[in-house]
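The complex is shown incomplete by one protein chain, all other protein chains being positioned as in the whole.
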Amino acid sequence: MTSPLVVTGLSKSFTMHLQDGVELPVVQGVTFTLEAGRCAVLGGPSGAGKSSILKMVYGNYSVDRGSIMVAHRGQFVDVATATPRVVLGVRRDTIGYVSQFLRVVPRVSALDVVAEPLISRGEDASAARPRAQEMLARLNLPERLWLLPPATFSGGEQQRVNIARGFITDHPILLLDEPTASLDVNNRQVVINLIAEKKAAGVAMLGIFHDHDVRDAVADSILDVTSFAAGKVAA
Amino acid sequence: MTASNNLTHEGAPTMAGATYNFAYLDEQTKRMIRRAILKAIAIPGYQVPFASREMPMPYGWGTGGVQVTASIIGPDDVLKVIDQGADDTTNAVSIRAFFQKVANVAVTTRTHEATIIQTRHRIPETPLKSGQVLVYQVPIPEPLRFLEPRETETRTMHALEEYGLMHVKLYEDIARHGYIAKTYAYPVKVEDRYVMDPSPIPKFDNPKMHMSEALQLFGAGREKRIYAIPPHTKVVSLDFEDHPFEVQKFSEPCAICGSRGIYLDEVILDDRGGHMFVCSDTDFCEEQRNEH
């Protein structure tokens, strides 16, 4: 089976220049492989660096050492060293990201927020909107909210908009950053179903889930991030 | 128009205590202005800078036109001077008298008799012939000036043929009035190249500039510019496809000579709104009356 994502020897630390250049190690030697149609879950306590790993894979955090090989448009690119332009291409076509928090853009309706990733991938607005409606309906977002900008929505409503936006595309790799936190049982189940459908469609997923039930329901494998704790070797 | 080394022309009049060169300007100045005129003729519509002299009249009274006339006039020329079409208004009379005094040339009010016609704000109704020179007095030579105050910029715009701004001005007219309301100093494009201000002639006269047999020279004394339209030159008034250039139309004929299709002035007769329309071109009006 081909691996759409191969991470090898990833290390990351922050240098806090405003605090006399203190080095804040995050992780080191992160090595794992994602398989198509499977969901790997990052495990470990808060502060172990789970989110940082997702962000590095997405190109949102820089990488000190190591490589992140992504199967992108028929060839492997290393997100750790790729130019911004290549990373933007990877985000458009290959890696999707469902974050915890929606970054609200003023005046754009929930429906357009959800349809936007499809449109930016070249889909017609007339085709993208019905799919966005379908997605919002599945996540039980009241229809009266669809045409409103999500700025005034509750935390849970905003999150569901963001989940819809993240799941609507057919990216072959999906990064899930606690998508079910603060969702009610019904919607949690919707997300579990969505993940199952993605698996069936051959999408490789890497996720962080604090909720044990959800984790047990979706995880095909658990990656213990504490084994990559920075400073472990040096200590 | 031949320059002589003998600085004082034979025909120049002498007055007590003062001797003028023929046609007032010294020969070096005339040469300089002639060079500017030749360049202007070579580049139709292009404004040639020249070293405008102080003249014995204030700016705004035709100092540019007078310098052009003084530089081209010879003892055998016949001069006609009009102001708003009339030979007998103050400006016309004093400029005519000026050249009579400093060049001792023959003068006329007859358009067809004149070899040089200096004009302020009109082109005669009688079509001009080959060999005649029409000298315009120009207050502001730069057609782009009111929209672009920087001289460096307007020069660049002419050089690069960037004339979109002229249409902005016409656009504003239509937006405000529903039609192009500009009735005088209506901008033209000369020989498909330079946009030119024809001086404040009524737009009624614009078509007369096109393919004229006469040489047309423009002098702006205060602004120190000379430009020209050589005979048989294409002169097109700017417009929009859906708002084509049109000249003024008058419903009544001239109240004196009865002519139609010519430019009329409104004359107020009394304080009770009485008025009549008469030929702006006084010579033309007189000729029409003599014929009948």
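A and B label the chains in the order they appear, each numbered from 1.
In this section, a contact is a pair of C-beta atoms (placed from the backbone, for glycine too) under 8 Å apart; a residue touches a chain by one contact, two chains touch by 3 or more.
Just so it is clear, contacts and distances are computed from a predicted model.
Enquirer: For the chain omitted from this view, which of "Phosphonate C-P lyase system protein PhnK", "Protocatechuate 3,4-dioxygenase subunit beta", "ABC transporter ATP-binding protein" or "NADH dehydrogenase subunit L" is its UniProt protein name?
Expert: The UniProt record for the chain left out of view names it "Phosphonate C-P lyase system protein PhnK".
Enquirer: Checking the contacts here: which visible chains does the omitted one touch?
Expert: If we consider the entire complex, the absent chain touches A, B.
Enquirer: From the list B:D26, B:E113, B:E162 or B:D265, which touches the chain that is not on show?
Expert: Per the contact definition at the top, the residue touching the missing chain is B:E162.
Enquirer: Looking at A:L88, A:A137, A:A201 or A:I222, which residue reaches the missing chain?
Expert: Going through A:L88, A:A137, A:A201 or A:I222 one by one, A:L88 is the residue touching the chain not shown.
Enquirer: Of the residues in chain B, which ones touch the absent chain?
Expert: Counting only chain B, the missing chain is touched by 147, 156, 160, 162, 164-165, 167-168, 171-172, 174-176, 239-243.
Enquirer: Taking the full complex into account, what residues of chain A touch the chain not shown?
Expert: Listed in rising order, the touching residues are 14-18, 55, 59-62, 84-85, 87-89, 92-93, 105-108, 120.
In this section, only the chains that are shown with their structure count from here on.
Enquirer: When the C-alpha atoms of chain A and chain B are each averaged to a single point, how far apart are the two points in Å?
Expert: Averaging C-alpha atoms per chain gives centres 77 Å apart.
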